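As you look at this complex, bear in mind that one protein chain is not there, while each of the others sits in place.
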Amino acid sequence: MTDVVLDKAPVNDTPPPPSSTLRQPRLPRWAPLGIGALSAALGSGVGLVAGLESRIQWGLIAALLYVVINYTLATLVEGSRQAKDRLATSVVWVCFLAAVVPLVSLIWETVVRGSKVMGVDFLTHSMNGVITLQEGGGAYHALIGTVEQVAIASIIAAPLGLLTAIYLVEYGGGKLAKAVTFFVDVMTGIPSIVAGLFVLAFWILYLGFDYSGFAGAMALAILMLPIVVRSTEEMLKLVPNELREASLALGVPKWLTILRVVLPTAIGGITTGIMLAIARIAGETAPILLLVFGSPSINNNPMEGAQSSLPYYVYEQWKLGNTASFDRAWAAALLLIIFVMVLNLVARAIASWKAPKSGR
Amino acid sequence: MAKRIDISGLSAYYGSHRAIDDISMSVEPRSVTAFIGPSGCGKSTFLRTLNRMHEVTPGGRVEGKVLLDNEDLYGSGVDPVSVRRTIGMVFQRPNPFPTMSIYDNVAAGLRLNGKYKKSDLDGVVEKSLKGANLWNEVKDRLNKPGSGLSGGQQQRLCIARAIAVEPQVLLMDEPCSALDPISTLAIEDLVGELKSQFTIVIVTHNMQQAARVSDRTAFFNLSAVGQPGKLIEIDDTERIFSNPTVQATEDYISGRFG
């Protein structure tokens, strides 16, 4: 780790002058901020002068300048150890900003561009009869599709996942439980398009059913199942064993102990996990593309015929490739983000409100 | 090598909670000062304010002055990193770096300062391990991981690591609380030897230990749970244990509470 350091000769200050040991020359406290402002200014300046059109370049130049200036100044004033520390600090800050900028831009663009056509009309109309280049139309049919497909997927996956988690935590320990644990992990890693292909192979090619919202919902359920199992498992493990033992010692049968003592204790966390899983699958596009096929008109029946869904709608409108359709795509994306964020926020609120107080 | 510490009007906080209140005292150089008191009285917190480790805890904040030979540790422009290099610390539980060998553990502090040759380093490592009474036990396995040692050996390794950087002061936070009686005895003997070179401050729960190893003893107490800890009195150990001036000290020492 410190090979570099070893070949340095003992420096003259080995017995440091006793009075100066605590005080080291330091850069002033505002130095990082100042250097940051300076590099930002320099970065923009260089960008302007050199006529670089991409702001990304300006940012990269500024970031590089920030790291270099910080390091150089610190080496001059504070010595090499502090300089390394400053280098690490500035790199970490730059990493953070490098991540924040695109993510903020993503949210910003979606909100700004999405609010153009967002409105009552957009929420209450389908695309039926709207010609490609025409403005207007809405995402009502997609909203219906998303709600139905996600609801069906949840109805399939939530109980199955809950019971599987109960099996793993309360009845597990054997070979079967180990296999299930392993395959839950495997399932978590299945790409959504592969889940879609499986339902395609099984439901449509093998059993001969037609494209429908239900087919899409099955693929979504496959994606949701492992998330529910994992999060429920974690929550059940947090329930202190003393509670189970106390209940069993009262002569309560095991299944009632689980239903009346264990589940109510963990219910907050379990709900959170299920809601996060719903948020996750609500944004899935790929399986819908393969299994629901997309339709411009309202289809309230998820069991028969093509439907649409919000993420699919975004893709479809993007593919149409004109200004009016881009506006609709952004509006649907905004709707999707709001939907997912609200689910997330509510889920987290439940988690902190219902957090098991006696948990570790 | 050893410096005196003068503390005046020192209070420490965790967020808005005041853990210790307005403590003033002095620690003599080349002596052992013991901090005793019931759990939660803030003696460990106080110890951690002496090398600015308290501010590492989330929400940790300090008011007051700590003078190390008349230089305020909390003065502006003072680098906490330098403070900690000058004032070493040994923790409650032995904490050698698990990824490093015994040798590397002892050398860790020196390497940070980056001004040593391999041969110099060998010398310092040997001297420190000898100083910690550990050399004979580990000299044949310096390249083995430090986590393979017994608890008592690990704690002496941590002491060796702390004294290798030649600090002015050595702070020990209940260094024997996780150890068996034999290892405890070894550490106590070591403390007796180290005080010829260092200023030592030791926090202990064990009053016999305070009586055995220290020259001066400070008694801390708190008026109620949730209240800040206070310094009740500090005096020569002999006096504290035979004839304390404050009633609470006598009650605590005679085992009437705490």
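The letters A and B name the chains in turn, as written, and every chain counts its residues from 1.
FYI, a contact is a pair of C-beta atoms (placed from the backbone, for glycine too) under 8 Å apart; a residue touches a chain by one contact, two chains touch by 3 or more.
Heads up, the rule we're going with is that contacts and distances are computed from a predicted model.
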item	value
Chain not present in the shown complex, as UniProt names it (candidates "Electron transfer flavoprotein small subunit", "succinate dehydrogenase", "Phosphate transport system permease protein" or "Geranylgeranyl reductase")	"Phosphate transport system permease protein"
Shown chains touched by the chain that is not drawn here	A, B
Contact partner of the left-out chain, one of A:V229, A:I274 or A:A324	A:V229
Residue among A:P28, A:G45 or A:P102 that touches the chain left out of view	A:P102
Hidden partner interface residues of chain B, rising order	51, 53, 56, 58-59, 81-86, 88-89, 91, 93, 95-99, 108-109, 112-113, 147, 158, 161-162, 165
Residues in chain A touching the chain absent from view	1, 52-57, 60, 81-82, 84-85, 87-89, 91-96, 98-99, 102-103, 105-106, 109-110, 113, 159-161, 163-164, 166-168, 170-174, 176-177, 179-180, 183-195, 197-198, 200-202, 205-206, 222, 225, 229, 241, 244-245, 248-249, 251, 253-256, 258-259, 276, 279-280, 282-286, 289-290, 311, 314-315, 318, 326, 329-330, 333, 336-337, 340-341, 344, 348
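Here, only the chains that are shown with their structure count from here on.
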item	value
Chain A and chain B: spacing of chain centres that average the CA atoms, whole Å	46
Chain A - residues contacting chain B, complex	1-2, 5-11, 14, 18-19, 21-24, 26, 80-82
Residues of chain B defined as touching chain A within the complex	68-69, 71, 73, 75, 77-79, 81-83, 85-86, 111-118, 120-121
